[in-house]
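In this view, the complex is presented without one of its protein chains, the others remaining in place.
Note that the chains take the letters A and B in the order they are written out, and that residue 1 is the start of every chain.
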Amino acid sequence: MVYSYYPGCTLKNKAQDLDRYARMSAEALGFTLEEIEEWQCCGAVYPQASDEIATKLSAVRALNDAKEKGRDLVTLCSACHHVIKRVNDDMQNVEDIRTRANNYLKLDAPYEGETKVLHFLEVLRDRVGFDTLKEKVVNPLTGRKIGAYYGCLLLRPSGVMAFDDPENPTIIEDFIRALGAEAVVYPYRNECCGGYISLKEKALAGNLVDHVMESAVDKGAEELITACPLCLYNLKNSGSSKKVPVHYITELLAEALGLIKE
Amino acid sequence: MQRIGVFVCHCGTNIAATVDVARVVEAAAKEPGVVHAEDYQYMCSEAGQLKIREAIKEKNLTGIVVCSCSPRMHENTFRQAAERAGINPYMVEIANIREHCSWIHKDIEEATEKAVILARAAIAKVTLNAPLQSGTSRVVKRALVIGGGIAGIQTALDIADAGYEVDIVEKTPSIGGRMSQLDKTFPTLDCSACILTPKMVEAAAHDKITIYTYSEVEKVSGFVGDFQVDIRKKARSVDMSKCTGCGVCQEKCPSKKTPNEFNRGLNTRSAIYTPFAQAIPNVPVIDRENCIKFKTGKCGVCSKVCQAGAIDYEQKDEIVTQNYGAIVVATGFDTIKLDKFDEYSYSTSPDVITSLELERIMNAAGPTKGHLERMSDHKPPKSMVFIQCVGSRCADKRGKSYCSKICCMYTAKHAMLIRDKYPDVEVTVFYIDVRTPGKNFDEFYRRAVEEYGVNYIKGQVGKVAEKGGKLLVQGVDLIDNKRILMETDMVVLATAIEPNPDVRKIATMLTASIDTNNFLTESHAKLRPVESPTAGIFLSGVCQGPKDIPETVAQAGAAAVKVVGLLAKDHLVTNPCTAKSDELLCNGCSSCEKVCPYGAISYEEKEVNDHGIRETRRVAVVNSALCQGCGACTVACPSGAMDLQGFSNRQILAEVDAICR
Partner (left out) sequence: MHRTEQEQAELLKEISGVDTKKCMKCGKCSASCPAYEEMDIRPHQFVSYVQNGDVKALLKSKSIWKCLSCFACVERCPRDVKPAKLIEAVRLMVIRERGGNYLTPDEVPELLDEELPQQLLASAFRKYSK
């Protein structure tokens, strides 16, 4: 199975591990992530205003590229996933945005939200299946107590993202269990890490990260995993509370699949 | 030739402000057959009716058209007026120029034009009307009450006390309903069991009341005055005539892991069980899904310990068929599922509970024997937080659009009782609005604040998170415009209530209408609040809308009076607007028989004279006592043989022609 793949800017730079381990794991699990050509940065935040069109176009280009190849579009970074999924929803359901975006792009055929956008975790859950994943694990992460950090962008707004229950999600916990580790459920796993605010509002971001870390530690997590490079950065670098290590989801996946050589 | 009179009502300004009634009179007077037309401020008033009667006599009218409100409102009024003046009541037609016209239009020109058209259509129809005679049908002097909670019990008692037989059908093993789960009741703080149990006993002992517990209504046919109902008595696996209610079977039953529904799953029960100690009847049932004997064939402990020999593993479901003159729906409510509100950690923390769960915890017969404690570690709480409106007043799909009405008061009750019994426990209530309309209600709430020191904070809570064995409540105080981040030991959610989910199935069987929230619709929101639009079906309790116990009891009594009023009649006057088949046109295809929801159509071999040719044909025959005049058969009939009296195809088409003219 081949999926169109949108890595996003950070996965080509600071978050190369997130990208590299995803591709390796995909091959090991029997699917291929084929990077779409000439993609551009998604903008990293979804433009919410109804009169914002130009800022949505890079997402539409990526979506249309996948459509032309007849493939589903897979993303990894939470921000890219959020932006592309929501823009796709606009293209399906908001006539004004659809018309104006197509007027700009002048594609061979207008894009109307045909592409299915999948997060890498959704591919694992819905296409590969966590039971199959469990069977392919050669190096189970037995004994490790891992907390899932969802953050906000994968889950909310749940009406559009339709990723999991926005207040009590389970997909990453199921993923952790499939890898043989213990999933630690803690209540702040869907609260914001601060996102872009950490650039100029260090104190606020620190406060938010402290809440998340304290909550995770309180419930006994010894490490956290996330799909988002910015979440990882903030969790590692903001705040003053006791910290546990933070990894990318794909890093753990590759490790459990025996793809990381010591 | 018909002589028709037209009467146009102003309905005060309801019609006259939007419709130029004088122009309607003027236009109607020009229609063929119309010999009289006038308008009046309130046609339904005694003076208005007198005008109609006088005109009928003076002008020798043969039919009348009243341009007024919906026929649901006053068709009967005007039919009676016509009858008093000596013409057949079915020579009356209503043109609805209020609901269908003045209320929904703003422009006087347009509305007046439409009113004229509606009047014209009614005139065209009445020209083709023929006098119809009503028949009579019997009234079975027995009522059925579906649901054995406080609403059903009260309705049954009131009907029985008036001297009529009543059957109560209750789905669970005991009557008592939600009220039996409550600890105390607002605003007087009576012990719920103390006021309910005597009523349960009274119902059980009443010689006019038969109670079917662990039973469900399976099938309903017939109509007002004579419904035929199949009741499924589920196999109890215990012989009710032998069981003494000693309780040894429940004690010895080795399967004790089933969540206890009566205690809202806070503890477990045995597979053979009565829901609670005061259950009526005090006869257990075997929950076959969780019984070891039924699952594996081995066990049989209950049978061995039963001195009375009452255990019967071979017992089968039984169908009881009974006829009833009236049916009362009293199916009650449940709390909504909270799986879409996990920002409050209900799914993940045992110390976040619903208010109904708290009732069980505070009840001496409950899972903690009445001791206030956390379900996680059984420690007494030092502080508690109540969150209002969880799932009520929601515009999104997660919850319900309506106010559940009872939560503000029961929360004040809980808060007060806790502060009274455990003065060291701090109690905080987060509210959006405190709604206390009701006698002594606001005083009750103020007492909670002023005398018992309950801390009320205006603002909905954003999140509840487990932390360090406690619960962290994140909210705001909207009055102080300040963040609240408080640790507490227990959180109680005032969960929205919704009609019992079974009500959809029951409403369908009864052809009673329900609204988008699954509440049963009343016939008139103000004037007929306990009657369903379906004749002979009555509503009692929360199945009609959220209400507390006093309101439920009042409504239950009102429903009983309506039932008694119906059962007291010797017979019912039937609607003469029934279907009639023209046997010369009927081709015997059975289409009408298949669509008839009342089983009113049968087929007979009949000798007919078709233009001199005598032959025996299979033709449809309508039983006018069963026919309810729905008209389904007239649409299904491929040969045009079936027609509805009072709404014949000719009459309908004459109306259409008049509108299109």
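The rule is short, and it goes like this: a residue touches a chain if its C-beta (ideal position, glycine included) is under 8 Å from a C-beta of that chain, and two chains touch if they have at least 3 such contacts.
Model, not experiment: these values are computed from the prediction.
Of the listed residues A:G113, A:G147 or A:P166, the one in contact with the hidden chain in the full complex is A:P166. Among the residues A:T32, A:S50 or A:T99, only A:S50 touches the chain that is left out of the figure. Mapped onto subunit B, the interface with the missing chain covers residues 343, 389, 393-396, 398-399, 432, 458-463, 474-476, 478, 481, 483-484. Even with one chain removed from view, subunit A keeps its contact list with that chain: residues 8-10, 13-15, 41, 43-52, 55, 77, 79, 152, 155-158, 166-167, 191-192, 194-201, 204, 208, 211, 229-230, 232-233, 236-237.
We adopt the following convention: only the chains that are shown with their structure count from here on.
Interface of subunit A with subunit B (complex): residues 165, 167-168, 185, 187-188, 191, 214-215, 218-219.
By the touch rule above, subunit B contacts subunit A in their complex via residues 339-343, 345, 347-348, 463-468, 472.
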